[in-house]
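Apart from one protein chain that is not included, each protein chain of the complex appears where it belongs.
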Amino acid sequence: MASADSVLRIKDLYVNFYTYEGVVRALDGVQLDLKRGDTMGLVGETGCGKSVTSKAILRLIDPPGRIESGSIILSDKDRNTGEITDIDILQLHPKEMLGIRGNKIGIVFQDPATYPNPVFRVADQIAEVIILHQDLRRDALQMKIRELESILQPGPRPDECDISEDSSQSSASQRASSPPTPLPPEKVESIRQRIASYQAMMDDPPKLDKKTLKAAARQRAIDMLRLVKMPAPERVGDQYPHELSGGMRQRALIAMALASDPLVLICDEATTALDVTVQAQVLKLLNELKAKVGSSILIITHDLGIVAETCNRVTVMYAGTTVESTATHELFENPIHPYTAGLLNAVPKLHENKERFDQIVGSVPNLISPPTGCRFHPRCKFATDICSTDRPELREIKPDHWVACHNPQGEF
Amino acid sequence: MKLRDFVIRRMILAIPVVFGVVTITWILSYIVGDPIAMYITERTPPAAIPGIRAIHGLDEPLYVQYFYYISSLLRGDWGQSRSVGGDMPVLEVIARRLPATTELAIVAMVFAVVLGIPLGILSATKKDKPVDHVTRVFALAGVSMPIFWFGLLLKYLLYYQFGVWHLPNLPGDGRIDNELWKALLGNSRGYVPITNFILVDSILYGEPWGFIDGVTHLIMPGFCLGYLTLAIVTRMMRSSMLEVLKEDYITLARSKGLKERVVIYRHALRNAMIPTVTVIGLAFGGLMSGAVLTETIFNWDGLGVWATRAILQSDIAAINGFTLLVALIFVGANLIVDLIYGALDPRIRFG
Partner (left out) sequence: MVTADNNDLQSSQSKTRTVTVVLSTLQFLFVFAIMASGLIALVGGLGLFIVNALTHAGLVMPSIFVGWPFQALLFLILGFMGITNAKGLREEETYAYSSILYMNLLSALVLLSIGILGYFLAVFGVLIVLLFFMPSVKPLWYGQFKEDAGPRAKEFRYSLHLIKRSPLVVVGIVIITSIVTIVLAAPLLSPYGAEERVWDDGKLPPGSASSALKSTRLDLVLLSDVDVQPYPAENISGFSMTPEMITTNYPPTINFYLSLNATTDNGTVYLAVYNVSVEEYGALAPAEQAAHRIYENQGLARMRVTIQLPNRTADYTWVFHFDAVEKTVPWDCAVSIVVYYNHWRPIHYLGTDDVGGDIFSRILWAGQTDLRISISVVLVATVVGAIIGAIAGYYGGKIDELVMRVTDIFFAFPGLILAMAIVMALGVRNLDNIALALMVTWWPVYARLVRGQVLTEREKLYVEAARSVGASDRRILLAHILPNTFQPLIVQATMDTGGVLLTAAGLAFIGFGPPVGSAEWGLMISGGQIYMYNYPWIAFFPGLMILMTALAFNLVGDGIRDILDPKLRRR
């Protein structure tokens, strides 16, 4: 489960947006600690800076925004040697960032309607990522070997999770269209020799021509689609994004993000734009993927229900600052920061019988002129003088329970 | 729907427009004078006139006349044009002059596309930097330029002044240098059109110097005509590129770790080309029909000059013929543009 070392650590991240109306201090010292193998939820209201954080991780913040200061440390673990190197993303040269994006860190965005490129086919878009970051020579070789083997033994290839009826028809037609024809023995021998020579090249495969490269990448792309439980992956891969439903598009985008087996997968409100039922499917998919892929997942959302279902740790943000961070069940049972407590109180629960919903009085502050000291203090029931002058630091109040508050509530 | 159905549907929609144009020109020519003027000229012997009247049903009631008019058009009798220095059937005039205008339009288009698209991309990617400002002014100047003046200026500079300064200069007039052709072919008539596309004909005649001559004659008028289209293409490319660069899928492409150059030239460009290509197609239709001013300045024997002279001399048949031709070109250009649009944007195809 959760290993002790962190894969992504954000410390004191400051991001400003310079607008006509003033400087928006979007992120004012954000802290985040994503441990290897964890699924962390990053929750907060709209406008608290969750998406800005995710974009900052990938340095996708466009002017008028600017990352002012801070550090984002990615602990890169070499796949083969297991060696760990720490990289400060904010110090990287832009060219080096290209090796991080899509490769070490993948991101799934919110609206599957606008995020895929409408003029390219689905498989091609996934293949693009694969070609970019991966060495496909072995794959290509494997592909050629498989091709030759299938000539020797014609028959349908097993298709794994095909849910639609179409697939059964296609495999049936496959069976029908490849009747067994006996081959002359010389031919069989030459094919076997070629297979052997290919297998010998496995250690140092030859460079690829474009066509084979594309075919190998496409094959991998289809495999990725299968991984995200896309029905009829071969056919879907050939389609354009507008021909798919919202849920299918989101699966494709998840496949794209996972294509290079990244260390971190960021889901930026990935299910917000989907129907509830589709949302449930995608969440289920994410849970299943957790086991299969080695990525640590950062789920950004404003929906506490999603957090409860999928995440084992939670970080709560408010107005550009981190206010609380701990394990999920601990947060739900013992919220310490007044904001978190207020949030959880405000969620209507089936088993309660209330006349009025509890709410947090006031509204989200204007980030051009935010409150001094603790940004939550104008709305906080427990605010004291120090809250309006000093910014509270994120402290480990209980074991593995971090809170940034001068007057933490609850038991500890 | 399939692409084929799409095409057919668009063609069907185009028919009423063509019909509207035909009808209106018929009505106008009827109001302005005696419709027999379309089919005769001063040189027609008076005795033949009643016969011509009968053929075209001009002593019949109006709706019959209209019917006769349409059927004449379809038969290929578009009337006689008298403004060409000799009477010629309108269709023949068109057949002779169309290649000239087409050649010019194609060269203009080449200038526009080859220069316009890269400029537009450059301007969009370096928005608000000095390069952008310069390109925008350059493009806006193209849209604000009086073509006839620009042509005169080009002639003055590249033909006259270069000659004065003893620099290699471009020829100032016409499509060919007939003296050269007389020398090349060794006869006294000079160039006799085969297809009337100079570049094609020079290949058919096997005269490379003729080809080069044709090219040098095409450069100035081509650029003059093309500057406006160049400006339009640049601006369209810039604005559609800017729109596309704001789209979410560009953020996605960047998040995949693609180089910025790939993001722009593969992801953004494919999408930005779509409206630009439609503009290019429509502009081509416009070029074909509107090269009037350029042709006048450069003494180009094309459709524009013929149309102007026809209007000045009230040559009804020519006016009608030109109008109909223009309408057909316009409809055709629209159609092709729709096809290209469908080919580029998969959403349209299956929508």
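Here are a few things to note about the model shown:
Which chain is which? They are A and B, in the order written, and residues in each are numbered from 1.
The rule is short, and it goes like this: a contact is a pair of C-beta atoms (placed from the backbone, for glycine too) under 8 Å apart; a residue touches a chain by one contact, two chains touch by 3 or more.
Keep in mind it's a predicted model, so treat the numbers as computed, not measured.
Only one residue from B:Ile24, B:Ala95, B:Val192 or B:Ala343 touches the chain missing from this view: B:Ile24. Note on the undisplayed chain: of the listed residues B:Pro16, B:Pro168, B:Gly186 or B:Gly206, the one touching it is B:Pro16. Checked against the full complex, the candidates B:Leu158, B:Ile319 or B:Val337 give a single residue touching the omitted chain, namely B:Ile319.
Remark: the omitted chain is touched by one listed residue; of B:Ile49, B:Leu122 or B:Val143 this is B:Val143.
The omitted chain makes contact with chain B at the following residues, 16-17, 20-21, 24, 28, 31-32, 133, 136-137, 140-141, 143-150, 152-153, 155-156, 160, 243, 246, 286, 289-290, 292-293, 296-297, 307-308, 311-312, 314, 319, 322-323, 326-327, 330-331.
As a convention for this text, only the chains that are shown with their structure count from here on.
For this pair, chain A with chain B, the centres built from the Cα atoms lie 53 Å apart.
Against chain B, the residues of chain A that register as touching in their complex are 58, 60, 97-103, 106-107, 109, 111, 114-120, 128-129, 132-133, 240, 242-243, 253, 256. For chain B in complex with chain A, the residues that touch the partner chain are 247-249, 251-259, 267, 270-271, 344-347, 350.
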